[in-house]
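Can you keep this structure in mind? I'll have questions shortly.
With one protein chain removed, the remaining protein chains of the complex are shown where they sit.
Think of it as A, B and C in the order they're written, each chain with its own count starting at 1.
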Amino acid sequence: MSVDLSPITLAIFVPLFGAIMAFLLPRAASVIGLATLALTTGAVIWLARAVLTGGAVVLPLGGWGAPLGIDLRADGLSVAMLGLTCAVGFLVSVAALDSLKGAQQARQRQYFWPLWLLLLTGMNGVYLGTDIFNLYVMIEVIALAAVGLTVLSGSRAAVQAGLEYMYASILGALLFLMGVGFIYLQLGRLDFAGLTGAEPTGALIAALALMFVGLALKTALFPLHFWLPAAHANATAPASALLSGLVVKAALYIVLRLAQYMPFPSETLLTLVGLMGAGAVIWGGIQALRAERLKLLVAWSTVAQIGLIFVAFARAGEVGLPESWKAAALLILAHGIAKAAMFLAAGRIKDEIGHDVIRDLDRSPIRPTLAQFTFALAAISLIGLPPSLGFIGKWSLMEGAMAAGYWHWVAVTMAGTLMSVAYFSRVFAGFLRFDRVRAPVGEHQGWALADAAPLTLALAAIGLGLLAAPILGFIEIGYPFGVAP
Amino acid sequence: MSLAPFVTALALPLLLALALIWPQARSLVWRMMPFAPLPALALALLGDLPMHAQADWMILGLQFGLDEISRLFVIFTGLLWCAAGASARHWMRHDARATSFGVMFLMAQTGNLGLLLALDAASFYAFFAPMSFASYGLVLHSRTPQAQGAARLYIGFVVLGELALFAGLALAVAQAGSFHVADLRATALSDPAVALMMIGLCVKLGIMPLHFWLPPAHGAAPVPASAVLSGAMIKAGLFGMITLLPLGGVTYADHGTVMMAAGMVTIFAALLLGVQQTSPKAVLGYSSVSQMGILALGLGAGLMVPQAWVAILPVLVFLAAHHALAKGALFLGTGAFAAQTGPAAKLAVTLALLLPAFVLAGLPASSGALGKEALKTAFNAGSPVWLPWLTVALSLSGVATTLLMARYVAMIWLHPPGAPAKVTQEAVLLPFLALVGASLALPLVWVAVAGTLAAPISQAAPGALWPVALGVAMAAGVAIHAHAQRIGPAVFLAQITAPGRALALRADSILAAKRRAARRLAHAMPKAIGETAMRWRLGQTAIAGLIALTLLLEAGGSLRGEAAMPPAAQPGAAHPPGHMLPPYFEP
Amino acid sequence: MTPDLIYGLTGIAVFGIGLVGALCALDRLRRVLALKLCSVGAGFLLVVGAWRAPPGVPDPVPHALVITGIVVMVSATAVALALIRRLQTLEAEDER
Partner (left out) sequence: MMDAPLLPLFILLTSLLAAPVLFSLPERAARLRTGINLGMAGLKVALVAWLSLKVSQGVIYDLRFELLPGLEFKLQADPLAILFIALSAVLWLITTIYSVGYLEHGPHRARFFGFFSLCVAATVGIALSGNLFTFLLFYELLTLATYPLVIHRGTAEALRAGRIYLIYTLAGGLVLLLGTLGLWVLAGTTDFVPGGVLAYVVAVNPLAAQLLFVVLIGALGVKAALFPFHVWLPIAMVAPAPVSALLHAVAVVKAGAFGIMRVVYEVFGIETAQALGVTAPLAVLAGVTIIYGSLKAITQDDIKKRLAYSTVSQVSYITLGVALASPLAAVGALAHLIHQGLMKITMFMVAGNLAEGLGVKRVSQMDGVGRAMPGSMLAFTLAALGMIGLPPLAGFVSKWYLAQGGLEAGQAWVIELLLGSSLLNAIYFMPMLHRAWFRDAAPETTGAPGRPRIGWMLAVPPAATAALVLIAGGFANAPFSPLEWTRFIVAIEYQE
């Protein structure tokens, strides 16, 4: 069979190839990793141009179209997700170069690149796939790679958390698989196009619910979030950034896609989703307020933010769904960028100060100013202050909810915002307090190349808010799906 | 008309005040002190009436001008300031706080002259306020406990007066639709507007019951300051009423009644209070209050019967001038007396002091007696009901003043006021004598200065001797001891707010405890919930149950539904099934 | 009761048992085994899909899916077991 040289195939196979190469040539792993990312990014840009000029691109892999073969399809939303993955991934890789350069991290270095590239393959596969079974395979690939990244540091806590993550992830995937099976039983088709317009029978909805629960488990939606804080808090900084910024988004993306094509959710189900999101917002906020360590706080904030994305999804009920996904997508992009920046910055702070106990941040005479600044910028986007992308996402969320008269979602969003202010301000206080230090405090300490990547990400998270209109325009390309040609 | 003369008249004292900040300029400024009011005096004496100039860009549209009335006020006020300045120059020569005094003195002077020149309400207020506030420094000058008490009382009344005046002016301007005083006078202002303005100005004038500040303040201030406070500045209240209220056009019967009643009370109550004072300057202060009561009678009559105002107004101006000069002389004389060392010199000064004292008391043919007689005549045009009372009151006021003067003369001997250690005796004597002269000559000079307005005075009867005689007789048999005291406003305020503060403290502590408890709970609760959930795997179990339920549903629906599914609904059936395989399963 | 129904219900039951175990068991190894059970249950269900009309001609797609699922599960099990071993080693080290 012949594979056409298409940006779509490149986006999947270049990372796969890179992962294999990096595994085989551990000494050149970082070079291979960066080169792979550069190539992948190039492919995504190519793809983005194609999408921008010609609308959605469909590539029947191996020459057969749906419903028989595997179609790969790129529309605005998937390219946006690809772009997020590649851009954030690239910058995290740059940061990883620095944080993994020590001699004692040789082992980590050896495994980081293959795992990460495998992860990239999986995610790109998810964003380009149009077939729910393929999605299942890809989320399994992602799960394995992500677990590998979680336990990379080799500490007991990390391995424990990784194992917990593993269980959750596999179980989630299996639930998804079960749903896939039921759908096949019902419809005899697994491609998105085949799902469109299906009769929303009770059984189909139940299958969908199974898939949703599986995905919720993977994306750590309250109350299925139990694995996330430990996993994200104990991984190394670049791994946390990837996990929190990108990996959970893959499952979220599938939820969005399913919502687009499946005979979705009745109003009650959607309300349930929203309530789970609201629960996440509140519970994540409370736990973040209590967290004693910086990375744990950030991880709990991820729980809360993911909840917020689901609230955005449910913000205007069934009627508003054709618009609500845009708000959710904006929040996904915003959270991906900002959270990656925040985890990298938290890692930098931990590296410089030597610990990440929030209470004692102000006891250190060392103040990694730039990393702290980055953290604050990322927090601005996560809290949702203007003009960040997070703000725009929140704006769309609240606007839709308000227009539909769903005041409770507005209230939840506001409560979540206030809580995020409260827990992030705990951290700021640690940065900016000086009267508990005996030694003279030096400013501008700990400048490093590694600061550049998170800073870029954080600035992007804020600056992209100004480009919200074009971004929104872009992700709408190729929507609604319709039946593939 | 150009603005320049007015600006010059006001800028000179102001600039001198500012110049005092530089140590190098101080001696020059003190030498200039007596001449500071000269530009204003020159303007009043030499300028052609009526004068008017305006600067729209200043404050809220500044308008200056002089008419016949204000011209007279400027003349006697300026004269008094000249004399007080001359006296102050020597009085303050070795004073540690001379600079502070000088600045306040000149600021007050600027304000006093400025308000006489102002022709619009905002500017009037703009000059009235600095005058009042700067005087605070004059009253407080000695920093003794009495001075501090007096100053506190003074500032309290000033603020009260300013506020009332502000409110009254605001109402008045809103009603008249113009800032110009002529427009205010031409408008039938509402009762509250007039009442508020009257309160604001009566504070300055010391009409009872707004007089409390006056005697202590005049007693506490240094001699030159007392002279202008008592002579010049309290007349600002009178001038304000003359210039701002629609007197002579509109009837305000109630206001007039109150004013006259207050005036009568003032005349005699001040006597009763004044004769109990031991400080000679405080006695003089009460005498001022008493004299202002006379002016209040005139004002009240004018308010009540507008037609009478034409007759009353010139008399009031005359009385103001008369009181300014006589009282100024008395205050400066007190200083001159204190500065004398030998008993002979003291006696001589006392004799000189008797002249203005008798003028004030209304010795026949003196300005005091002429003024009162003229006022009686003017009252004839007023309310017939009040006329007899007014006449009697005016006559008896002579007795009252005589008694007060007697008390004063006694007190300067019994409780001689303090004087600076190294003051030049002649230098402080000279301004005093000049004012004595001016006071005696007033009836003669008035005709020349006031022109047509002097008519009622020149036609007035010389007056009777009996009130003065009676007063002297009574005074001779009187010996009274007195004491006066008050509590300060600060203490009062503290007492009022004490329960509130205690309550707030208590509420704070309760709140703090509650907050602590809430914080403990907020820390403990999530932890407990989280741990319980972790231990019992609540979430997971619930989810497992849910999913199991879904599976059962599915089992019920999907598996049974499968059999019912029509073959046509299976797209795969139409194609070779192998093609459904992913590529890597391809055979 | 048709065989496919029996087969399907068995699959669901097996999945359910595995699910409860995976979520509620505490022992690590048991949880892995429970996940395996889930996987088997899901496999059963997919195989039922191959039974569809006409009953005589098996649909190969579900078979392919099942095989893929098994492959995925095998690798996942391997990773899980490796992690468990690693964790045991670490715990043993900590205790010493």
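By definition in this document, contacts are C-beta pairs under 8 Å (C-beta built on N, C-alpha and C of every residue); 3 or more make two chains touch, one makes a residue touch a chain.
Just so we're clear, the structure is a prediction, and the values are computed from it rather than from any experiment.
A.B. asks: Among the chains present, which touch the one that was left out?
C.D. replies: Per the contact definition above, the missing chain touches A, B.
A.B. asks: Using the touch definition up top, pick the residue from B:T8, B:S100 or B:T391 that touches the left-out chain.
C.D. replies: Selected residue, touching the omitted chain: B:S100.
A.B. asks: One chain isn't shown here. Among B:L49, B:A174, B:V392 or B:L546, which residue touches it?
C.D. replies: Candidates B:L49, B:A174, B:V392 or B:L546; residue touching the omitted chain: B:A174.
A.B. asks: If I consider the whole complex, including the chain that's not displayed, which of B:A4, B:L28, B:L45 or B:L60 touches that chain?
C.D. replies: B:L60
A.B. asks: Which of these, A:L24, A:A106 or A:A403, touches the one chain of the complex that we don't see?
C.D. replies: A:A403
A.B. asks: Touching residues of chain A against the unshown chain: what are they?
C.D. replies: Chain A touches the missing chain through residues 369, 373, 380, 383, 385-387, 391-392, 394-396, 398-399, 402-403, 410, 414, 417-418, 421-422, 425, 428-429, 432-435, 441, 443-444, 465-466, 468-469, 472.
A.B. asks: In terms of residues, what is the contact footprint of the unshown chain on chain B?
C.D. replies: 21, 56-61, 100, 122-123, 125-127, 129-130, 133, 137, 140, 143, 151, 155, 159-160, 162-164, 166-167, 170-171, 173-174, 493, 497, 501
As a working rule, only the chains that are shown with their structure count from here on.
A.B. asks: Could you work out how far the Cα centre of chain B sits from that of chain C, in whole Å?
C.D. replies: Between these chains, centre-to-centre, one finds 94 Å.
A.B. asks: Please compute the C-alpha centroid of chain A, do the same for chain B, then give the distance between them in whole Å.
C.D. replies: Averaging C-alpha atoms per chain gives centres 71 Å apart.
A.B. asks: Averaged over CA atoms, how far is the centre of chain A from the centre of chain C? Could you give it in whole Å?
C.D. replies: Chain centroid spacing, chain A to chain C, equals 27 Å.
A.B. asks: Which chain B residues sit where two or more other chains touch them?
C.D. replies: 540, 543, 547, 551, 554, 558-559, 562, 565, 570, 572, 580, 582
A.B. asks: If a residue has to touch 2 or more other chains to count, which residues of chain C qualify?
C.D. replies: Those would be 8, 15, 19, 23, 48, 52, 61, 68.
A.B. asks: Hey, which residues of chain C end up touching chain B in the complex?
C.D. replies: Counting only chain C, the residues touching chain B are 2, 4-5, 8-9, 12, 15-16, 19-20, 23-24, 48, 52-54, 57, 59-61, 64, 67-68.
A.B. asks: Name, in rising order, each residue of chain C that touches chain A in their complex.
C.D. replies: For this pair, the touching residues of chain C are 8, 15, 19, 22-23, 28, 31-32, 35, 38-39, 41-42, 45-46, 48-49, 52, 61-62, 65, 68-69, 72-73, 75-76, 79-80, 83-84, 86-87, 90-91, 94.
A.B. asks: Chain B touches which residues of chain A in the complex?
C.D. replies: So the residues of chain A in touch with chain B come to 1, 61-62, 64, 67-70, 133-134, 175, 178, 182, 185-189, 194, 201-203, 206-207, 209-210, 213, 223-224, 226, 283, 286-287, 289-290.
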